[in-house]
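There's a structure below that I have some questions on.
Only one protein chain is missing from this complex, and each of the others stays in its spot.
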Amino acid sequence: MTIAVPPRAPRRHIRIDRLLCYGALIGIVALFLAPVVWIIITSFQPYALLTSVPPKIDLRAVEIQNYKDLLGDAIFRRAFVTTTVVTFGATLMVLLVAVPAGYAVGRLQFHGKASYLFSILAMQFGPAIAFLIPLFIMMRRFGLVDTHLGLMLVFLVFVAPVGVWLLRGFFEVLPPHLERAARIDGASRFRAFYQVILPLATAGVWATAIVAFIGIWGDLLVPLALSFSRAVTLTVVASAFAGEQNVNYGGAAAAAVLSAFPSVLLALIFRRYLVRGLTEGAIKQ
Amino acid sequence: MVRRWLVALTLFALVASLVPGALAAKPFEGVRVVILSASDGAPGYKIISPYIPQFEQETGAKVEFTEMSQGVLHAKMATVLAARSAEVDLFWTWSGFTAEFAYAGLFKDMTDKVSQAEMDDLVPGAMEAVTYKNRVYGLPKFFSIRSFYYNKRMFAEAGLDPTRAPRTWDEFVDAAKKTTNARQGRWGVLHDYGSNNSLLINFQEHLVLTGGRLFDDKDNILFNNELGVEALQRVVDLNKMGVVDPASFGIGEGPVKRARWIKGNNAMEWGWAADYTMSLDPAISSIVDQVAVGLIPGIRVRSGALTGSEGYALSAFGKNEKAAIDFLKFMTRANVQKDMTLRTGWYPVRKSVFGDPDLTKGNPLMLSAKLQSQYPTYRFAAPYTNEVNDLLGPQLLAAIKGEKSAKRALDDAAAQIRPVVEKYKTR
Partner (left out) sequence: MPRAAARAGARRPSRLDRARRWFASEQLFALLLIGPMLAILLIFGAFPILYSLVVSLFEWKLNIPRPPVFTGFGNYLRLFSDPVFVSSLGKTLYYSVLTVGGTVALGLVIALLLDRDDIKGRGLVLAALIIPWAVPRVVGGLLWKWIYDGNYGIFNAVLLQLGIIDQYQWWFGQSPWLGLTLVGLTQIWRDTPFSVMLFLAGLQSVPVHLHKAAMMDGASGLQRFRFITLPSMRFVLLAVVVLQTTWALKTFDLVYVLTGGGPANKTMLTYLYVYRQAFSYLDVGYGSAMAYVVTLLVFVVAFGYYRIAGRMG
């Protein structure tokens, strides 16, 4: 490949250039983090300071009253537990379903694979809202409305296709003939998958887990429609703080911080897997 | 030997401690009452939920009380209705919800569960919240009616008499002009055009002042008649004069408006009791002791006000009806209502509590609410409230912003609303 460009004297990288680049990056990071920092500050301020114009920050006035109120609220505590249980449970279920399916579409040949992949893709793009009323009616039939299990199942429906798609990419890139070698050594098909291939794809499994976790943790629409009391999640509680009827700014800030914290923390810890998961999932499509 | 005695004693103590509990049999031991509620008030001003532990102790029932925004609650009620789910026993409601869900069959008629004696003591404006076509579907948690509030300091600074609220519409307009100083960010009137809901409430407030109505009893549209046009025209004119706080276009009815009000940049507004109660709290208000209460100045009538009571209604599919009704009655008890009013400032649902000297002492609101109730009151409620909200709201805003004439806007809204309402007529 040749590129038709006029010859020109090669330019040297000068230091100013690099400094500018650092400056821009610092500015960008500051802009992206500023709202987060501001909400954290807000959550520790008393109402009188929050409602001062222009906004005042007084580090001596830091108080944890907003958090105390929130954690003293049985509904919030229950929502926190529910969200944790449902998110971990659903993520686990997603893995149990998506890992074998992802392996099958990534490395095996079978009839109907194309239409199977098509329906998985369709499920991924289909707007959740179209499913909610029928799903609610089904959940009702099974007695699963407003239960943890019900929420987990619905999340499984929405997230497992994403997981399959993601894992497919991770399984595909492994060298071919690995299974054949294992089979020659006398392993069954299942053992070849379980003991030879799976350990090589752990990065994919982690990536899927973290992508699923963040998606489920932050979802509003599903719990909004499918739970009313026992299985209400943090996002629903947080959305109540956004109602027209709310001026409890400090409480809203504390609720925002607490409901985002686990998700952000895990994203930071599993950063590498998350980045890989997102890029693989999107680019391999 | 000693050991044996000790064991016997312990056993006896155990049994003795159990007996009183067993004797005072709690009627709903082990029953779970699920209540879905809209916001029960700001922290520290919660209305009914603080009494739940007392109810649980008395009856042995376990109450699961979940709060959410009104929009979310409406969605949940829809799903419960669709699935005829028995998971919920009581729903938060106001007259609009009651009309919609009584008509739809989600709420259960409990008219015969309320005796005539009880009925006689309940404030009619409060019962409105749980009544549809003369049938009762629940009980109210508080009574609410709008009052006229004005900022005495701003009145005095503008050369107006701070002890006298405007009595006529002309006086009101005059006071609005005098108290407005746009350059200093001071405005005569605070309205709320920020949401369809608040636009409709604002329009209804003016409708009651002209003696107009949105619909008649047979669901025919009245709001574009001359009374309706006049009501809207008054709002349009007020805006043309430049005396309405431009923030009004960004804020909805309720606490956000209240937060604006207590900043002290607005001379007049009409609003709920909490607008006054919150203005007294030095931690959040910059107008402590500056707010005075009066009658809402009328347009064609001396005065009139919107009501906005709330309550809880019985689910048609709930499985704990007895315990749920017991909770409703507990909530409307005189001592609960009195304590609620003392703590939160919302008006009690009982006439007998209304006259309690502990409540009227040093609180001009109770008296003013009673006075205001003697003039016409109004709150539109129909099964199609939501749709009317969202179809009328944009047209009202268009008129207020001067994009259309008031008549044209209301006619356009009528044309859109008519087919929607038709669907509800043919049952």
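First chain written, first letter: the chains are A and B, and each begins at residue 1.
We adopt the following convention: a residue touches a chain if its C-beta (ideal position, glycine included) is under 8 Å from a C-beta of that chain, and two chains touch if they have at least 3 such contacts.
The structure displayed is predicted, hence computed values, not measured ones.
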item: Touching residue (missing chain; options A:A61, A:A74, A:L108 or A:A181); value: A:L108
item: Which residue of B:M110, B:I251 or B:A274 touches the chain not shown here; value: B:I251
item: For chain B, the residues touching the chain missing from this view; value: 71, 74-75, 78-79, 81-82, 100-101, 103-105, 185, 193-196, 199, 246-252, 256, 259-260, 263, 383, 386-387, 390, 393-394, 396-398, 423-424, 427
item: Contact footprint on chain A, counting only the chain that is left out; value: 1, 3, 5-11, 13, 18, 21-22, 24-25, 28-29, 32-33, 35-36, 38-39, 42, 50-55, 96-98, 100-101, 103-105, 108-111, 113, 116, 119-123, 125-135, 137-138, 153-154, 156-157, 160-161, 164, 189-190, 193, 214, 217-221, 225, 234-235, 238-239, 241-242, 244, 249, 252-253, 255-256, 259-260, 263-264, 266-268, 271, 274-275, 278-279, 282-283, 285
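Everything that follows uses one rule, which is that only the chains that are shown with their structure count from here on.
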item: Separation of chain A from chain B, taking each centre as the mean of its C-alpha atoms, in whole Å; value: 39
item: In the complex, chain B residues that touch chain A; value: 34, 36, 38-39, 42-43, 64-72, 75-76, 79-80, 82-83, 85, 87-88, 194-195, 197-198, 252-256, 258-259, 283-284
item: Contact set on chain A toward chain B in their complex; value: 47-48, 51, 69, 75, 133, 136-137, 140, 145-146, 224-226, 228-230, 232, 236, 239-240, 242-248, 251
